[in-house]
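All protein chains but one are shown in place.
Residue numbering begins at 1 within each chain, and the chains themselves are lettered A, B, C, D and E in the order written.
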Amino acid sequence: MADILSLAASNLISPIILSFVLGLLAALARSDLSVPEAVAKGMSIYLLFAIGFKGGVGVAAHGLDAKLVGTMVAALALSFLLPFIAFALLGGLTKLSTVDKAAVAAHYGSISIVTFVAATSVLESRGIMSEGYMVAAAAVMEAPAILSALWLIAWKGGTTRTDGGLYREILLNGSIVLLVGAFFIGAITGEEGLERIASFIVSPFEGVLCLFLLDMGLVAGRGLRESWRELGIGSVIFGVTMPLIGSVFGLVAALLIGLSPGGAVLLMTLSASASYIAVPAAMRVALPEARPSIYLTLSLGVTFPFNLTVGIPLYTAVATSIAGG
Amino acid sequence: MADILSLAASNLISPIILSFVLGLLAALARSDLSVPEAVAKGMSIYLLFAIGFKGGVGVAAHGLDAKLVGTMVAALALSFLLPFIAFALLGGLTKLSTVDKAAVAAHYGSISIVTFVAATSVLESRGIMSEGYMVAAAAVMEAPAILSALWLIAWKGGTTRTDGGLYREILLNGSIVLLVGAFFIGAITGEEGLERIASFIVSPFEGVLCLFLLDMGLVAGRGLRESWRELGIGSVIFGVTMPLIGSVFGLVAALLIGLSPGGAVLLMTLSASASYIAVPAAMRVALPEARPSIYLTLSLGVTFPFNLTVGIPLYTAVATSIAGG
Amino acid sequence: MADILSLAASNLISPIILSFVLGLLAALARSDLSVPEAVAKGMSIYLLFAIGFKGGVGVAAHGLDAKLVGTMVAALALSFLLPFIAFALLGGLTKLSTVDKAAVAAHYGSISIVTFVAATSVLESRGIMSEGYMVAAAAVMEAPAILSALWLIAWKGGTTRTDGGLYREILLNGSIVLLVGAFFIGAITGEEGLERIASFIVSPFEGVLCLFLLDMGLVAGRGLRESWRELGIGSVIFGVTMPLIGSVFGLVAALLIGLSPGGAVLLMTLSASASYIAVPAAMRVALPEARPSIYLTLSLGVTFPFNLTVGIPLYTAVATSIAGG
Amino acid sequence: METHLAKRVEIIIEAPLERRLTDALVKAGVTGYTVLPVSGGSGASGQWTRAGQVSSAGGMVAVVCLIRPDRKDDLLDAAFSVVERHIGVVSISDAEVLRAERF
Amino acid sequence: METHLAKRVEIIIEAPLERRLTDALVKAGVTGYTVLPVSGGSGASGQWTRAGQVSSAGGMVAVVCLIRPDRKDDLLDAAFSVVERHIGVVSISDAEVLRAERF
Partner (left out) sequence: METHLAKRVEIIIEAPLERRLTDALVKAGVTGYTVLPVSGGSGASGQWTRAGQVSSAGGMVAVVCLIRPDRKDDLLDAAFSVVERHIGVVSISDAEVLRAERF
């Protein structure tokens, strides 16, 4: 316990977390500090490319192990399954409409790649190794939860707007394509390729992450300021409980597969995190009646900071002590 | 004197200055070279974050010394005082309206963070140390001059538009919040934090500064081309005299406080420099009748290049020889 | 031959090429992956500045040699000459209108700076030296081909729109000004200047190039998807033959001048590459009836990938074996 | 200069629906359209700004479409089929255009 | 498709005043507005472009507001109170809108 607390404390005073807090405070104080949309997108492209590439290099270096298939299957299963749990939990905790509950559920079955990146950065700073293909697991978990949400709606008798285009859009979503593509580039070019671009994708990585989290803080803070009134206390409880539940599922899966402690931390983090890019866009198309003020505020304003500050150190402590650190 | 000249010469052929000159010439020659607004803002966020962070780390490393409070008080006083001197000097040298004079005065009481950054970069290349908290002095000096200008207008019987929102906007201006926020992050995370992001905020810093100054040159050149006709010879004389006067005030304050030679250079530079971000925006709201073609052209087209080329080497030479180099 | 193939293969699996392929595939698959315009422009500014600067430093370090003047004259002559060859070849291979042929010809007489950059990066990775002033040759070759195209149109009795503004725009085109300006900054500040900004313009260079090529792949892929129907088989044959012909002219010129093998590779690459920035903009003004779906698709969709994958390794193999590697 | 009557239709719609809208417009027979970026706004569903956003979800675009007056109903039907369940606004104004043969 | 008469008000105003304008519009009872970025322009006070700018001072935005015709005067009063001493232009045109209940 003391260990967790000290881990959490040392995590809290990292430049990454503090940058997020700065953005959050600036937005809540209504400062006009803002990051241009193009710059935010540029940083996100950089982070996806770098994390994908490094994952691919990891696979090239350490080889594919037998657990790879298991991990992918588990990732797929988690992403399909977690929305149902989220939906049920929301039913118990809130009075949200079916559509809102399904939309929120889709977010929590999917993942937040920045939370994943923050976790890898914590692992790195502690010298904990993890499987390179966890990045592929992240990609696998982006989309399936959307299907679960649509299925939930259909089951409850609601209507969704799902033309053929939607499935292509979900699968070929820019962030998935970039993450997977960079993963393959990394896997093909290996250590040699990494060496050529390491001073671009490795050394400045954590600094870029700081500025990106500053922006995330600004966006989350603006969202909270605009919409916190719409969140009941039940939703907020959901926003901090669901990641814990998700992480337990992730941990169990990791143990069943036999992932390394670092891999377990990452699978827990993926399960615990909630999407803020791919799923919201899909929801606008498929479930326009669902309110972004609920799902985005929960995912970005509650769960994201929770994972960043409490979650990741907790998952790290638990996974390393259980999966044998 | 020879020393100053050689300093100035070696300063003049740095990539930083030459990049500014390139931008200036390209704009004057009506080249279509331009930096996208989003990229310029992105670089400015990077520079503010990096310079604030490094200042904070400096304070964490060398501790707060007793001079800190004195420096902040002096910074505040200078920013309040200099507009009055600028206003009087403009009265002697130009036939500008009261409103224009007050607006220009506000710019010269405030500071240009890029000029500050360029000065720190000169200090670094000469191995001259300075107090980390000079960044905080920069932040302190951004806003007060605006109040002096509004007071000048009121005193002269003019009307300004100052709703409550204005003061919040001035104080929570994005660049102040980012600079101060990054300063605190640096101070909290210290050398350890710096190490994690040094290859982002330290190594590429001077290169980013080059591209940013290229952009500043483009903007300044476009401004000069568009508006030089509106500047009388008196205004131009003001644009190179006021920084010198300001720097003398900065020097005296630095000597009274007992700042290091490097700190003295920075306080001189702050006093000598004129705002081009926060103050213009505040003037558009509060003094809409004041002409940007006067105050922006003077600040960005005359004083900024003057400080960059002549001022900083001069202040460095003077401060190191007087404050004991 | 085996040498060429192995060179080509090792070139093909570099992160740079694979990033381009990723972009191409993503666009062809209609993924919504996209790089914001401002970010693409920012990267292009970075690449032009870095390549120009390094070229200038090269000249400062190794001195101007007698071949410089010869190289510039050859570059000028090639850029004027190649459009005529392209025009004639298009006449044989396609049924395009005179206007379209002239516009395409202008593109192939001019150069693609990214192809040049990719070639320097291949040379560097093989440890082959080249003359720093090849960057100046690149700048020299940007514009003259436009004049040849206009002359071709006039000769065929067509009308163009060439007010005085056009020539100024072509000559003071942003990318030429930046490339030449950075070259002079590099030449003036030399190794010392480079040292100050090396961790910005040297170390991350290849990584930025990857992301830029990802974007080029996206743009090329979108262009191909939109316009491949308009390209006849004859045009496509032109798109892979013309670079080979151009490279032979470049090689002959390089041998006449006595350039180093690396210099020969670069002159071949310049002659083989086709413009995608400066010339298209000039064509929109001067030859509005020419179809971008032809000239851009050929230049960016056919010739650019051809040079990147097959051309550069081929030119490298040929030049190093003939010019004595 | 001869001008011709036309309608200027301006549709402000959520960014993720842009392609669906323009596909529908093309199907309804418009000869062209222009998309303008939108940086922020406010409506029944609250206030928003594009600043710092990465997802396309939290933003809108403005699609401007000049059409021959007699095409108005087809176009509105097409637009409405896409906008229907979504937030966003559709406005039409009278306009004149040069070069009527283009529309 | 049924449409309803409306007014389309377009206000081009200095960027630092954007929030003041939209606050005034909301106070005057508009149900929504949309902000479009502006990249450059020219007027009595000279020519400008956003390229390379860092400060919001040297730029403008376009605020588009669709309103019921009877709200026009309130809106113009509100807009004018903000624009009054500043540079910028206000134009109003007749329009029709779908889904009148939204305005």
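Please note the rule applied: a contact is a pair of C-beta atoms (placed from the backbone, for glycine too) under 8 Å apart; a residue touches a chain by one contact, two chains touch by 3 or more.
Remember, predicted model here, so these are calculated numbers, not experimental data.
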## Note on the structure
Contacts of the unshown chain among the visible ones are C, D, E
## Note on the structure
Residues of chain E touching the missing chain are 10, 12, 36-44, 49, 60, 62, 73, 76-77, 79-80, 83, 89-94
### Query
In the whole complex, what residues of chain C lie against the chain that is missing from view?
34-37, 40-41, 44, 161, 163, 165, 215, 218-219, 222, 226-227, 276-278, 280-285, 288-289, 291-293, 296
### Task
List the residues of chain D that touch the chain left out of this view.
1, 3, 6, 8, 22, 26, 31-37, 61, 64, 66, 93-99, 102
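Just so it is clear, only the chains that are shown with their structure count from here on.
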## Note on the structure
When B-E and A-B are ranked by contacting C-beta pairs, first comes A-B
### Message
If I list every residue number at the interface of chain B and chain C, are over half of them used by both copies, so same, or under half, so different?
### Response
different
### Query
Which whole number of Å gives the spacing of the CA centres of chain B and chain E?
34
### Message
Based only on mean CA positions, could you tell me how far chain A sits from chain B in angstrom?
### Response
40
## Note on the structure
Taking each chain's centre as the mean of its CA atoms, chain D sits from chain E at a distance in Å of 18
## Note on the structure
Residue ranges of chain D touching at least 2 other chains are 49, 56
### Summary
Check: chain C positions touching at least 2 other chains come out as 32, 36-39, 42, 199, 203-204
### Query
Can you list every touching chain pair?
A-B, A-C, A-D, B-C, B-E, D-E
